[in-house]
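Working notes, structure below.
Excluded from the complex is one protein chain; the other protein chains are retained at their positions.
Right, subunit A next:
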């Protein structure tokens, strides 16, 4: 049933029909996957895109355009195949990025070679400008690849050793880019001038950092706050959805059945139990213990009979065959108490090193074991017989005020 709080997938989450989002596919990428992504996005052949980029690169703007697209387009492994992060990273992620690095390094060498070659051949391609520009491009690429990976690790779960790698890459990229800028600015100058320029650059950078710092800090804090608010809103929506599906439904039912006190009590009790278990959920895997088995049995009887059973359990042990038998016999005893006795029905189970003792008590007229006809299997077979088969005992005592059934089990073997 949809609730007003349920999150509906926003249009942005849905792939636009007919046009896949612009991403850089992991499979089949040569360098950064930009061309493949564009081909997929615009539904044109990959070869054409490659051709276009080669032409553009020769004309000039190709490489900056490529780098720009590469930096701003998310890799598709962050969106599509989040499911199996380990495998993805191991098989494709690393392999592809290494392959890409080879291609990039090769391309770079060819470019440098071409520039130097042309310059030496006498054609003026202004190597003094081009080479530093290339250097800057490499630095920026190395630094920006950090962003790409940072995003990836965010999805795959942060890995500590990768973190160091990322910072190293960022630092290295910055250094290379700064050297490129220096070389560009002091073309042909002396070493002393270079020192001065370096100082000036550093001063400018530090000044900029100082001016920008408060703003960056506030931006970061705002971002964190926004994230927290979103998380809280999510949690609220979860709680609201749960309450809507459980408590509100039950309250509506109670209003409609207000003329029937028995079913109102039953509904209220069942809802109380459900809410409690949701609020105070026990540790994981707790449903395989004797305590939880007898608790489940008591809840079951409550649901059947509509009579509240006050169950107290102390201690616990793993659930095995004998424990299961005890839980079943206890269930039968509680059913008897709700049928033949009067409330309040109380049950107490003590699980200790000397064995298990369980008591079910009601306030009714009670019954004598000898009064029970032979053909009534309830007490004889499901309580007495069952306990004896499992090495335990069962006793029915009629008290002044009601009846008490007592069940015992010996301790588990291996226990003291």
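We adopt the following convention: a residue touches a chain if its C-beta (ideal position, glycine included) is under 8 Å from a C-beta of that chain, and two chains touch if they have at least 3 such contacts; residues count from 1.
The definition used in the following text is that contacts and distances are computed from a predicted model.
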- line: Not-shown chain resolves in UniProt (candidates "Urea ABC transporter permease subunit UrtC", "Phenylalanine--tRNA ligase beta subunit", "DNA-binding response regulator" or "High-affinity zinc uptake system membrane protein ZnuB") to "DNA-binding response regulator"
- request: May I ask which residue of A:62, A:344 or A:410 touches the chain that does not appear here?
  value: A:344
Query: Among the options A:64, A:261, A:353 or A:391, which residue touches the chain absent from this view?
result: A:353
Field: Full-complex contact with the absent chain, from A:113, A:171, A:315 or A:391
entry: A:315
Interface with the undisplayed chain - residues on subunit A: 276, 280, 282, 295, 308, 310, 312-315, 344, 346-348, 350-354, 359, 361, 399-401, 404
